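The block underneath contains the structure these notes are about, expressed in structure tokens.
Every protein chain of the complex appears in place save one, which is left out.
Chain nomenclature is as follows: A, B and C, assigned in order of appearance, with residue numbering initiated at 1 for each chain independently.
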Amino acid sequence: MNEPCFDAAHLGHLELLTNRFEESLHFFVNVYGLTESGRDGDSVYLRAWDDYEFHSLKLTASNTTGMAHCGYRASSRAALERRVAVIERMNLGIGWSDGDLGHGPAYRFNSPDGHVFELYWETNKYEAPEAEKPALKNIAQRYHGRGVAPRRLDHFNLLATDVSKMRDFMVEALGSRVTEMIQLENGRIGGCWFTVNNKGYDMACTEDHSGASGRFHHITYAADHRDDILRAADIFLENGVFIETGPHKHAIQGTFFLYVYEPAGNRVEVANAGARLVLDPDWETVVWTEAERRKGQAWGLKTIESFHTHGTPPITKG
Amino acid sequence: MNEPCFDAAHLGHLELLTNRFEESLHFFVNVYGLTESGRDGDSVYLRAWDDYEFHSLKLTASNTTGMAHCGYRASSRAALERRVAVIERMNLGIGWSDGDLGHGPAYRFNSPDGHVFELYWETNKYEAPEAEKPALKNIAQRYHGRGVAPRRLDHFNLLATDVSKMRDFMVEALGSRVTEMIQLENGRIGGCWFTVNNKGYDMACTEDHSGASGRFHHITYAADHRDDILRAADIFLENGVFIETGPHKHAIQGTFFLYVYEPAGNRVEVANAGARLVLDPDWETVVWTEAERRKGQAWGLKTIESFHTHGTPPITKG
Amino acid sequence: MNEPCFDAAHLGHLELLTNRFEESLHFFVNVYGLTESGRDGDSVYLRAWDDYEFHSLKLTASNTTGMAHCGYRASSRAALERRVAVIERMNLGIGWSDGDLGHGPAYRFNSPDGHVFELYWETNKYEAPEAEKPALKNIAQRYHGRGVAPRRLDHFNLLATDVSKMRDFMVEALGSRVTEMIQLENGRIGGCWFTVNNKGYDMACTEDHSGASGRFHHITYAADHRDDILRAADIFLENGVFIETGPHKHAIQGTFFLYVYEPAGNRVEVANAGARLVLDPDWETVVWTEAERRKGQAWGLKTIESFHTHGTPPITKG
Partner (left out) sequence: MNEPCFDAAHLGHLELLTNRFEESLHFFVNVYGLTESGRDGDSVYLRAWDDYEFHSLKLTASNTTGMAHCGYRASSRAALERRVAVIERMNLGIGWSDGDLGHGPAYRFNSPDGHVFELYWETNKYEAPEAEKPALKNIAQRYHGRGVAPRRLDHFNLLATDVSKMRDFMVEALGSRVTEMIQLENGRIGGCWFTVNNKGYDMACTEDHSGASGRFHHITYAADHRDDILRAADIFLENGVFIETGPHKHAIQGTFFLYVYEPAGNRVEVANAGARLVLDPDWETVVWTEAERRKGQAWGLKTIESFHTHGTPPITKG
């Protein structure tokens, strides 16, 4: 059983690295349909039209790919302090950063697999410039309909050497609940789906067979309608974007999904969860067996092999 | 600003009264697509296919219509106790009931307008009988696709003589946040939208011009896709159900809506919110002016006049 | 009964006039999502992404608005000759034109209400330049997803003083079938829906109460999915385009519709017909009474009053 803790309010943003910066930026803005909200050094800040914060994706030029860090917003200043105290006890802390264009002071810490997380309270809420003001005042920004145009950041997936360690970490450090998981016949956990709020998941972690640690699997934005996902497939097709798998419906979480690779190789999903929420405060983790997973996705599509092998940064042979 | 309190987890169920019991039951089961999960005295317990509790609608034969009570589930036993203490200080308490087929002990209390609320922790989680077992174990019940077939209870709307009193009540008693509201030019509040979790709203309250108190406006279930709402319109049409207004998109909350009257006259909505959530822990209430509301719904449909006059029970002339 | 004649293959294009040329062109390209395929004098040629001909809309700068002419493609050279012979016997002929960028020689003729029609066989099939080549070779042009982005020209609607004369004209001159019509209680025909092929209609004619003749009611492109119409509503909303009515489903023909005015005032629809076709070769005209029409559109929306009064060019008072 996972009781909700509520200290972490929601996933706020990811920082992704790209070694093909201009191409990646073109993809995220013109094909995927995000909007640039700022630039700073080697980074461009990007956002979906109903993200309420300044940004949800910080795209940073680099000589490699993968995730530089992920950030969660706390539910209050006190909640942030409670979490920091817990994480310091876990000896995973890196320390405070000053924040960036998107938010105030952030406490950084490591996952057991070496991914960098941060927690912050003070945020820079998006104030739409005139050209981006929405017609309806209860959404953050104009719906421009350019490219895929998802609504908001939804979740991300990290690869890890030992998923069970990541499970303990997410539950203890962030107060996440484990909504679903895959129990392998060898006793290991194949994958875990976590949430800090009423979404079915905001983070997933699956086993990395490559021997590497700290790698990134994918980032996902939510679109309002399944038809947006189908339309996205046509947009990716016409723009020469590599479609890895989908559209189809996941058995786990029931998400209607579509996976592509952005030009630098980071995996990007666009998804729709329908009206699914996890409202039950004492939700019991749904545990899937290997036998159940062999049936494939909800309607029978087999899980694509590259899902278990492709991560960023890529494995360097030597 | 509305800080989240989290003591109330979510709206759990409504009890609606009908003076045309068999017709209302036929509507909810065969046209609207709910499933009967139990019977007790004059009541039938109904549920949507992904409600995790035993029921979300208790339909009770009566000589009138309207809402007998509404129930929220607490986030924990301690949260329930905290809320009861608050409500007792507010002098709105009715007292403890033993619960019913759907849940354990419930603390009942009055709204300032005379509606009956209850809060409970112990619940009877739905265990699907063989014929209702879903193909995928992470949903509560089989998707049968009969009639409209919404996924889960979403929200309800109460009429009140003085919306501002209801606003104070919802914030103080349940710890609700006010996500959107209508500020009338005469200084009164025309309507308020409340949430205890990450949904945009689970309860709405609008002004009753009739002089009556404690009346009911509508109950709403959420369907996964906008196409479900459009399909519902065809199903209502073919079954001779009175369509009051829609399908269209609300300006407030952005909900894609369709309103009908069930045979006894209670207003019933089926709706889709897309991927909208209120994740921001310090969300500021969106305040709409009368001038803004005169523009009608999102795409220009004028708010139907009966929306301000039709409630249950009806006003008896004398 | 209307037996199919097949001489006319399909509606090919309209020429619309605008006295706000740049604004209209911006609307059709950036908001409605057509593509420019050529320019000639005061005209720009526009096309939807799966129109197989060079253009389906010729937008011409003028000091007024309305339709300059409409063009149908014949099924063969022989079919064209048969039709011209019929029309000449009807004394409605204007004569041959050389065609334009979009097609070869066209025979022009008048409707009884003064609208200009043309029929042609030789056409300039669209050859996509490199940047417009589709990923799949069986569609005419790349799906760019810009703005509303409908698939192809669908139908148009003309106002007329006497719809019964237009009915006789369409049946005799083009070999159209009357698939549906409105029979008024005063003995007149309120509206007629015509087709030359398997579509439910490619032309509609409704009564003009203004006393003017030869006026234009609207042009319609077909989008693939209902969700495209709903998405169009958001795009129109965000771009400040006046939405006259919809989205909703017509009772007649069952079309899912949305009507707006382009900047110069010409009415433009985007619509979806689902899988509806008129395949029956001896389809009997569906005749609607006034009483039936008073029920409004399919799901109860009342037909908007401006539908009976707004046409282009506008009526000049004097």
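In this section, a residue touches a chain if its C-beta (ideal position, glycine included) is under 8 Å from a C-beta of that chain, and two chains touch if they have at least 3 such contacts.
All of these numbers come straight from a predicted model, not from anything done at the bench.
Interface note: of C:R167, C:R226 or C:R267, the residue touching the hidden chain in the full complex is C:R226. Taking the complete complex into account, B:G147 is the one of B:G71, B:G147 or B:G190 that touches the chain left out. For the chain missing from the display, the contacting residue among C:N91, C:N138, C:N186 or C:T316 is C:N138, taking the whole complex into account. Among C:R151, C:R167, C:H248 or C:R267, the one in contact with the hidden chain is C:R151. On the side of chain A, the interface with the absent chain consists of residues 226-227, 230, 233-234, 236-237, 243, 245-249, 256, 298-301, using the contact rule stated above. With the whole complex as reference, residues 134-136, 142-147, 225, 227-228, 231, 234-235, 237-238, 240 of chain B touch the missing chain. Where chain C meets the missing chain, the touching residues are 3-4, 6, 9-10, 50, 52, 73-76, 125, 136-139, 150-152, 154, 180, 197-199, 222-227, 251-254, 272-277, 279-283, 286, 288, 292, 298.
Just so we're on the same page, only the chains that are shown with their structure count from here on.
Chain A maps onto chain B through a rotation of 180 degrees [Cα fit, steps of 5, range 0 to 180]. Our note on geometry: chain B versus chain C, Cα centroid distance of 44 Å, whole angstroms. If you average the CA atoms of chain A and of chain B, the two centres end up 32 Å from each other.
Residues of chain C in contact with at least two other chains: 227, 234, 237.
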